[in-house]
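Inspection log for the structure reproduced underneath, given as structure tokens.
A single protein chain has been omitted; all remaining protein chains appear in their positions.
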Amino acid sequence: MNRLKETKVQKINSEHNTAINVNGVHIGEGYFTVIAGPCALENVEVAVESAKAVEKAGARVFRCSLFKPRTSPYTYQGFGLEGIEILKTLRQETGLLLETEILSTEHIDSLASEVDILRVGSRNMDNYELLKGVGRTNKPIILKRNMSATLEEFLLAAEYILSVGNEKVILCERGIRTFETYTRNTLDILAVPALKELTHLPVIVDPSHSSGKSSLVPSASKAALAAGADGLIIEVHPDPIKSYSDGEQSLDIPTFENLMKDLFEMSNVLGKKSFTSVLN
Amino acid sequence: MNRLKETKVQKINSEHNTAINVNGVHIGEGYFTVIAGPCALENVEVAVESAKAVEKAGARVFRCSLFKPRTSPYTYQGFGLEGIEILKTLRQETGLLLETEILSTEHIDSLASEVDILRVGSRNMDNYELLKGVGRTNKPIILKRNMSATLEEFLLAAEYILSVGNEKVILCERGIRTFETYTRNTLDILAVPALKELTHLPVIVDPSHSSGKSSLVPSASKAALAAGADGLIIEVHPDPIKSYSDGEQSLDIPTFENLMKDLFEMSNVLGKKSFTSVLN
Amino acid sequence: MNRLKETKVQKINSEHNTAINVNGVHIGEGYFTVIAGPCALENVEVAVESAKAVEKAGARVFRCSLFKPRTSPYTYQGFGLEGIEILKTLRQETGLLLETEILSTEHIDSLASEVDILRVGSRNMDNYELLKGVGRTNKPIILKRNMSATLEEFLLAAEYILSVGNEKVILCERGIRTFETYTRNTLDILAVPALKELTHLPVIVDPSHSSGKSSLVPSASKAALAAGADGLIIEVHPDPIKSYSDGEQSLDIPTFENLMKDLFEMSNVLGKKSFTSVLN
Partner (left out) sequence: MNRLKETKVQKINSEHNTAINVNGVHIGEGYFTVIAGPCALENVEVAVESAKAVEKAGARVFRCSLFKPRTSPYTYQGFGLEGIEILKTLRQETGLLLETEILSTEHIDSLASEVDILRVGSRNMDNYELLKGVGRTNKPIILKRNMSATLEEFLLAAEYILSVGNEKVILCERGIRTFETYTRNTLDILAVPALKELTHLPVIVDPSHSSGKSSLVPSASKAALAAGADGLIIEVHPDPIKSYSDGEQSLDIPTFENLMKDLFEMSNVLGKKSFTSVLN
């Protein structure tokens, strides 16, 4: 980890922890913050239904992806900027923060003005132009680990954002690529405490993409909390089998509600500030 | 997972779970069972001190490795059969079950008569002669996943044991080999719920070899419990830096005691039968 | 490989092979074409010296990277667009084709007008906006495999380029990420014949980034030719230890000259059209 010396992501001492406060929603500082929503936005009805349901269950941020990077050019690629109207509706109908993925420097201004948190996906972790672009905004940035990135490379990618002035970076472990095929990727659960040793930035986990199977998502989520994560970004859909993408890894609403109850009880035992307390 | 059809390891339905009861110590059935002790036996004093300490903290089984497979032929290889005298002392001084690694078919009789549980290490997961050998004993067998084995291969290795008549197999996830080097291996935490879907056998986790760093072991242990594991096999040493092998991944006694308290509280929330209840 | 059905990259039958002809330089069609030059352009003197040397040794294309994506934001990032003047000088001083890496859609017009071949690096294999951008030019595109991409994912990334109208795609195997650390990456040599089975596109190999050690580059290069590759992209520097980046994997001129002689002799035995014949 020599290359982390004299970087801004580096942890100076065990008390050095960055907390991010977005309109009263805390990420880090002992909170456990849940970001939830469908894999990709499909239409305003599903979006609003999903948002209200996850808000009621205790999520504080809504995952609303307008752009959906896909391995094949012939699969659903998302709404694009036309979906911004849906964001406005979500803003009116719920109290959730809005979070969205950004794929191109061209969209930074349009999206940064409408959402609260920007996400750089794992495919773009090494897209340095994009990292510098979001680094010039004042929005919190979720940076997902590339599925073949070491922790050092992950942190140096974050450094691209910090180096141009934006220190509000949230690291997201989402599974790495290994030989195992039963799961979509291998959730590197020890990346959570390892990153906590190396950096002061908050660390969240994506239990949906790492597992790729909804049956494994609750276990992945609880393991993330137990391992010390500051939150989750999780796929929830009112009707997963009708989902345009990634339905097999999305939780339905009742399963998500039950999971949130379990996480709430665990978080008390683990000394976390209750992740729903800010609601009350 | 086609090759699991018509195997004895396969899970028939969601209620199909094998529990193992060794002299009153349960593995499976909702219990969380902790196996602890030094990486390798070094002398009778350290062994007894370690055993009493882990017993007091709530462990039910003592890890006592007489043979220590090592990558280099020039590093400490363990006591060998001469260590059996130490096992007899441990039997007198504590109420713990004894567990040891077996490296060769020649040692099966000698070891099976002295210990309660035999362990086949990850290097020997594909040593089919050894698997069939331990399959002919009536001892519970801990089978550790080879660090490059898929879950299907892991289960087919277990099938070698079941196929010759011994159904008391405990699967142990201990980390897989990936490109990440900050941890010794990558703990495949989702192997726990995945194996629970595929097989009726109990599943435990080795948080020590997977992480390779004592600082990460508590997080790995809690994540294992949260993900649904039936127990842990964990390295504990009264003075890790003086340990003959793997000192950097062994917990000292106070850290182990604190971890056990945390696990105890978590296990209540998670609906586990208390892992120390059998003591009381 | 189900997702390749009805794609444009797919091979229809064993005779279906795309050849690319750029101003008389052939890629595919039984030619073995060598692209060589420094990792990144440093100054006009080194550029011209390198270019003349690799041309004399039999290379037909000059690797001239103006932009250099780097893991750390604090290492040399390349010349940027200011280096275009150097390209003009190279054009005057040599008969080589020019090839350069493109990092951002903003630079497509500027670079496409000055060079003969554009390269999308492995970090950007999943940067779909960039793929579609270069797909709208009429330049041949070298697409490097992401170090964690399966062959199917690699081909679907190429499909993004073909899908918008540019069929002149050259696939480049450059090593994948594995647990082995002696080499920088693991050269997946069987990707060459495997891709030849799956697609009609030409396939070249980067022996420099895959091995990361100049001592291994000649073996990697010969293996690529023997495995059926259509060419190489190889790092050559007049004084590797003074190189700004990747010096440890660059060949010096005499080593490159010897390698080219060996490749020439091998290519005759292997039934390749001589890779220097087009020069004579």
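For reference, chains read A, B and C in written order, and residue numbers begin at 1 within each chain.
As a working rule, contacts are C-beta pairs under 8 Å (C-beta built on N, C-alpha and C of every residue); 3 or more make two chains touch, one makes a residue touch a chain.
Quick caveat: nothing in here was measured; it's all calculated off a predicted structure.
Peer 1: Using the touch definition from the top, which of B:Glu93, B:Asp126 or B:Glu167 touches the missing chain?
Peer 2: B:Asp126
Peer 1: May I ask which residue of C:Leu156, C:Leu216 or C:Val236 touches the chain that does not appear here?
Peer 2: Result: among the candidates, C:Leu216 touches the missing chain.
Peer 1: For a quick check of understanding: of C:Ile176, C:Ile204, C:Ile233 or C:Leu251, which residue touches the chain that isn't displayed?
Peer 2: The one listed residue touching the chain not shown is C:Ile176.
Peer 1: With the missing chain put back, which residues of chain C would touch it? List them for me.
Peer 2: Residues of chain C in touch with the missing chain: 1, 148, 150-152, 176, 178-183, 186-194, 197-198, 210-211, 215-216, 219-220, 222-228, 262, 265-266, 268-270.
Peer 1: Could I get the residues of chain A that touch the absent chain, sorted low to high?
Peer 2: Interface with the chain not displayed, on the chain A side: 177-179, 181.
Peer 1: Tell me where the left-out chain touches chain B, residue by residue.
Peer 2: Counting only chain B, the missing chain is touched by 3, 7, 69-74, 103-106, 123-124, 126-129, 146-148, 153, 156-157, 159-160, 163, 177.
Convention: only the chains that are shown with their structure count from here on.
Peer 1: Starting from the Cα centroid of chain B, hunt down the chain whose centroid lies farthest away.
Peer 2: Checked the centroid distances; the maximum from chain B is C.
Peer 1: Per-chain C-alpha centres versus the global one: which chain is nearest?
Peer 2: Checking distances from each chain centre to the full centroid gives A.
Peer 1: Just give me the whole-number Å value for how far the CA centre of chain A lies from that of chain C.
Peer 2: So the centroids are 35 Å from each other.
Peer 1: Would you kindly tell me how far, in whole Å, the mean C-alpha position of chain C lies from that of chain B?
Peer 2: From the centre of chain B to the centre of chain C is 49 Å.
Peer 1: Where does chain B touch two or more other chains at once, residue-wise?
Peer 2: Counting only residues that touch two or more other chains, chain B contributes 178-179, 181.
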